[in-house]
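My questions all concern the structure below.
All protein chains but one are shown in place.
Up next is chain A:
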Amino acid sequence: MKVDVNPICSSVEKKVASESPDSNWARLPQELLLHIFQYLPLLDRAYASQVCRGWNQAFHMPELWRCFEFELNQPASSYLKATHPDLIKQIIKRHSNHLQYVSFKVDSSTESAEAACDILSQLVNCSLKTLGLISTARPSFMEVPKSHFISALTVVFVNSKSLSSLKIDDTPVDDPSLKVLVANNSDTLKLLKMSSCPHVSPAGILCVADQCHGLRELALNYHLLSDELLLALSSEKHVHLEHLRIDVVSENPGQHFHTIKKSSWDAMVRHSPKFNLVMYFFLYEDEFGPFFIEEIPVTHLYFGRSVSKEVLGRVGLHCPRLVELVVCANGLRPLDEELIRIAKHCTQLSAIGLGECEVSCSAFVEFVKMCGRRLSQLSIMEEVLIPDHKYTLDEIHWEVSKHLGRVWFPDMMPTW
């Protein structure tokens, strides 16, 4: 909240000119105090609040209590300290109705997650705009008894009525609670991040897409994705979608994944031509069957486990909107053809990362030449590049730098 201090300053100056120096500080207008206090860290502000009644009142102004991050850690499970319980009590008592942007950071212990739920249950007078539940280590919200979590969360859903941004990844949120969310916040919800929420079904998330027409950012797991969902997000009433993030994760080998029709993706692109589709794949090599068979509007593609040459070949053919490609590992056959194909067809590509892969130096230079200066991120591990008759390793970085228009070196790991 910015306050224009100029009119205030001039009025203060006038006051200062007419009165003795000693009483100035006590007469500073509240707006100015507020502005200054916003620059101070919380503890310094608290010390300032002890100076006099006026400053104490300023300290407790609602504007200073809009944002808070609760850090909940146990000494046995974290190196980090926690927000002091007394401070938490005070905030709930005096300022819970001022809170608007709230996040909870919890460590891997169930205790911490439960403490977060307890606080949530008490936020009855809040009208939250932002809520974030963040696990800094293992997802401990999943360890909390589901009913306890759900009832705490629905307190916020019901009371806030103006939630705009909600981050509940790795939590036991379920379909009924999403219904409550929608019933109370459908007009305001813009961002929903709920990756790895195993208790939600495709119908549950479809309900959100159907009702929350202002939704611009959505993050979820692939099993929640459906043709209906994409069509709902592309309906006339719906605003343009900005980001859609999908995690495709296989817990055990041999899992089956459904396909999404090309027509559904096409509808998305027609409705939101500029939207970003971010996909993170954590699959076993033989589970890629349903993917990249037809054109898909993915813009940011990440392969967290080994992905085959063949699939990368398909990526080259079917991902015309690709902006970033990161391949963690591929195996020991050179990706020369596949890279050239990607350079040719993915004309928007500006970032590529290759981990445990192999590419011959000549093919790599060719790739960079074809992409040219649009490659702003080129993160290649040293071991990826195989010297050949045309280029050795020392020569290659000059060639690549030349085509990129900036000095470039491969990434390295300390090995010898």
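For this structure, a couple of remarks:
Operating definition for what follows: contacts are C-beta pairs under 8 Å (C-beta built on N, C-alpha and C of every residue); 3 or more make two chains touch, one makes a residue touch a chain; residues count from 1.
To be clear about the criterion, contacts and distances are computed from a predicted model.
Looking at the choices "Trafficking protein particle complex subunit 6A", "Integrator complex subunit 11", "Protein GID8 homolog isoform X1" or "Cryptochrome-1", the name in the UniProt record of the chain not drawn here is "Cryptochrome-1". Within the whole complex, the absent chain has one touching residue among A:Lys146, A:Lys161, A:His243 or A:Lys390, and that is A:His243. Those residues of chain A that touch the chain absent from the view are 42-43, 46-47, 49-50, 71, 75-84, 86-87, 89-90, 94, 105, 107-108, 136-139, 169-170, 195-196, 243, 247, 249-251, 253, 276, 278, 280, 282, 299-300, 302, 304-306, 323-324, 326, 328-329, 331-332, 351-353, 355-356, 376-377, 379, 381, 383, 387, 393-394, 409, 411-416.
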